[in-house]
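See below for the structure under consideration.
Only one protein chain is missing from this complex, and each of the others stays in its spot.
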Amino acid sequence: MARHVVAKVDELDTGKSKLVKVAGRDIALFNVKGEFFAIANRCPHEGADLCRGQMVGLAESDEPGQYRMTRHGELVRCPWHGWEFDIRTGKSWCDPARTRVKSFDVSVSKGGALAEGPYQAETFPVSIDEDYVVVEI
Amino acid sequence: MSEAQTLERPVEAKAKYNLIDCDIHPSMKTPAEIHPYLSQRWRDHLATYGGHTRQGLSETLSHPRMVPEVSRVDSWPPAGGPPGSDLPFLREQHLDGLGIDLGVLVPLRFNASGQRHPDLAVALAVAINDWQIGKFLEPEPRLRGSIIATQEDPASAVAEINRRASDKRFLQILLPPRSIEPLGKRRHWPIFEAAVSHNLPISMHVGGVGGHQATGAGWPSYYIEEHHSQVQTMEAVIASLIFEGVFEQFPQLKLSFVEGGFSWVPAYGWRMDKAWAAMRDEVPHVKRPPSEYLRENIWFTTQPMEEPNPAKNLTDTLRWIGTDRLMFSTDYPHWDFDDPRYAFKVPLTADEKAAIFAGNAVNFYGLN
Partner (left out) sequence: MNEMIRSLDSKPALSTVGAIDCDLHPASPATAALMPYLDEYWRETFIMRGVDRMSLAMTASPPRSPINVRSDWKAKSGFAGDTLEAVRAQALDPFGTRLAICNVLNGAMIMHSDDMAAALCGAVNEWLAREWLDKEPRLRGSIIVSAQNADLAVAEIEKRVADNRFVQILILAQNDEPLGRRRYWPIYEAAARNRLPVCIHAGGSNRHAPTATGWPSFFVEAYVAQGSIFESQLLSLVAEGVFHKVPDLKVVCAESGFTWLPSFFWRADKTWRGVRAETPWVTEQPSDIVKRHVRFTLQPVEAPLETDALTRTLEHVDCDDILLFSTDYPHAQFEGLNALPAALGETLARKIMIGNPLATYPRIAADFAKEVAK
């Protein structure tokens, strides 16, 4: 793996993203509350540019009518179909749990965390070197 | 001539169209963009009374979407204006970007077909048809238009169709699936007659504000329901067309259902067939099983692409519908857009691809 300088730290404000090209790859670079993350730009669903997606929080609920918004700005919604990806891990929310639930298995916990699923955006290690954002590919 | 030379000779010339997009949504930069095409009376009317449709909110869709302007977040033109309002950007991002040979405009703005004021409805329909020409069809040869026709006022709709029919840049007549009464009913038949007389197909694109609850079960609360409900609406229109005997009366009539997907079609045909088998005597004018009319007179655009899990299940659907009935569409710039490169997640033969991505539309629109 090689380290590539992709941007100056002050080029990308918190809550913003940009497209950088590194070693022939399109990478979406995100500034999440001062921390930088890099994921492959191409949405694994149908190829949209994740760097153009809205950075949003995680909407959750314990029961109908209740709404909880946490992790502000830590998810990116694909600019096309709106699939949500955790910027830190590249994992998509909203995918089927791997095991099929059997009929009338009411022991399935309600209000459980969303299953993280097979759709995953590739992530790359990011570090800050003085004033520069560095991505390892 | 040597055998090698014979084998290398191309079988046929390159097709004129390789990629036809049957659903592009054009927009205005601002509502005033329509003004040159409206008389002062109607400019004043829109500035004061505004639109008057059969729903609660006057300026917006009944169920807010998840993104502004229902559109892809990356489709806002850098020069300003909402998605679909800037021809240069439309060319760059969409027509050039995807190599589209022909794109069919489906204008939804202003909701002409849904206006309760009958004269406003006609004025808007005429204006939007003129606007399509001025803003898109004149400057961009790859784009084609849809004739907005006010279905609640069939006489005016026919007049507008007759007026536009000789302009071959209009490929189809646009009617909304949601109307006051199901569109198969006889009072709408003059529109079908006009369509057939001019060899124009009719396109039904999701939407319309017919004044009825968005599902037969009542008004849904959430967008996930509203989005899906358009499928059930299309089902109802298809049943109406078939059971009213529209295709017996107008066997040459061609219809497309746009932006509803297609995987629901086979089971719906089976359902209609089974019901018809038991209750044919109620509708003796329906001489053949409903699925036969479905197969002969109706086409479907592919978006939003169905995504079964496993993907290969789609192969059955394609076999049941017939790959000759499907026409590719992107729904640009809307959020549930399909990219022609990645939309199909099952293998298609070269012939199937050629048919779905262009050939079927060529037949449907009579481009050959």
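Just so it is clear, A and B label the chains in written order, and each chain counts residues from 1 on its own.
Assume a contact is a pair of C-beta atoms (placed from the backbone, for glycine too) under 8 Å apart; a residue touches a chain by one contact, two chains touch by 3 or more.
Keep in mind that this is a model prediction, so the values were computed, not measured.
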Omitted-chain contact residue, chosen from B:F89, B:F170, B:W276 or B:F344: B:W276
Hidden-chain contact residue, picked from the options B:V231, B:L294, B:L326 or B:A343: B:V231
Positions on chain B contacted by the hidden chain, ascending: 66, 177-185, 208, 210, 212-225, 227-229, 231-233, 235-237, 239-240, 243-244, 261, 263-264, 266-268, 270-276, 278-279, 281-283, 304, 306-309, 313, 316-317, 320, 335-336
Residues belonging to chain A that touch the chain removed from view: 56, 59-68, 81-84, 93-97, 100-106, 108, 110-115
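FYI, only the chains that are shown with their structure count from here on.
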Interchain centroid distance [CA atoms averaged], chain A/chain B, Å: 34
In the complex with chain A, residue positions of chain B that touch it: 66-67, 72-74, 309, 335-339, 341-343
Touch list for chain A against partner chain B, complex: 46-49, 52-54, 77, 79-82, 96
